[in-house]
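A single protein chain has been omitted; all remaining protein chains appear in their positions.
Up next is chain A:
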Amino acid sequence: MSEAISDTAFVEFERVQKSYDGENLVVKDLNLSMPKGEFLTMLGPSGSGKTTCLMMLAGFETATHGAIRLDGVSINNIPPHKRGIGMVFQNYALFPHMTVAENLSFPLEVRKIGKSTREEKVMRALGMVQMQDFAGRRPAQLSGGQQQRIALARALVFEPELVLMDEPLGALDKQLRETLQFEITNLAHELGITVVYVTHDQTEALTMSDRVAVFDDGRIQQLAPPDELYEAPHNSFVAQFIGENNTLEGVVQEIKGNSCIVRLDSGDVIDAIPVNVSKVGERTKVSIRPERVEVDKSRLSPDAHTLKAEVLEFIYMGDIFRTRLRVAGTDNFVIKSRNAPDQVRLTPGSQIDIGWLAEDCRALDA
């Protein structure tokens, strides 16, 4: 049995690899460590290996290489039913031939818990998700949202410390999804359980999690709290995957300590901070969030570089204005501004100058 890397880690992946066919690695070198009580989300495009990671943790897939530890103990050889991990499946997996109460009672029965305790726990769990009135129904008689609540209650009823959820809200409509996101996070915090949550919806990831692990290509691209992920993406994949983002391509012309100058392919020169670039002449993608672009020259420092832009489209969205510009050869440069009384509304066809603070513009890998 291998020792845990850190004392505080509750769930730990160490150098985990997984291949289904012996040819392609679906998970490549996964390292992850979570403290108890954390709500961690695995976020990534479809096929990036999130479910596979979850299944390895639950015990339904074995890691080809590496160690997975739970509370300091390697669980590689523990069968799934002894891991005591609660799990919510994408399609709910409620047993169709059992009523709601029987579904919830199932994990208690297999743990040989007495009838009265069982009933009490079932009702308490149903109470947590406000579904007491549906105990006698069959899953097929419930709506999608109700089924999801029952699946959640069933994963919680036997009081596991770790709960895994694989895209649990994927099949629900937006409004219901938002309500349930809120309920799930609340419950998780109230009960103090550790949650590994899988989703491909970045909003969901950002609003629910303590930390988000962005998956791509079988690796964690960045593991960070939501704000850091948004504001300080480590690479261009994360920058593009999380939130809206403007990308300009160019070559590093000059690096001065904490800032650098990038010459874009169009010939323009801009300020940025070097994140993933180390030497002059390297190709880079610079990333600027739409809301950090400044159209009012007076707010920028006098020596800041600016770019010429042509307004293509102005969209009124209520709380914000969204303006599409042609900048440095691309038509997809977007800026967002708050609908404030003093905010100018740009007219399509007009020529403007745009700029930004160097620290808002990140020079990332090409």
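Please note the rule applied: contacts are C-beta pairs under 8 Å (C-beta built on N, C-alpha and C of every residue); 3 or more make two chains touch, one makes a residue touch a chain; residues count from 1.
As a working rule, contacts and distances are computed from a predicted model.
Asks: Absent chain per UniProt: "Fe-S cluster assembly ATPase SufC", "Putative spermidine/putrescine transport system permease protein", "Phenylacetate-CoA oxygenase subunit PaaI" or "Pyruvate dehydrogenase"?
Replies: This omitted chain is identified in its UniProt record as "Putative spermidine/putrescine transport system permease protein".
Asks: Specify the residue from the set A:Met34, A:Ala58, A:Leu126 or A:Leu346 that touches the hidden chain.
Replies: Hidden-chain contact among the options goes to A:Ala58.
Asks: So one chain is hidden, and I want to know which residue out of A:His81, A:His189 or A:Arg299 touches that hidden chain in the complete assembly.
Replies: For the chain that is not drawn, the touching residue is A:His81.
Asks: Which candidate, A:Gly44, A:Pro107, A:Pro226 or A:Pro290, sits in contact with the chain we can't see?
Replies: Among A:Gly44, A:Pro107, A:Pro226 or A:Pro290, only A:Pro107 touches the chain that is not shown.
Asks: So that we can see where the missing chain sits, which residues of chain A does it touch?
Replies: These residues of chain A touch the chain that is not shown: 58-60, 79-87, 89-91, 93-97, 106-107, 110-111, 154-155, 158, 164.
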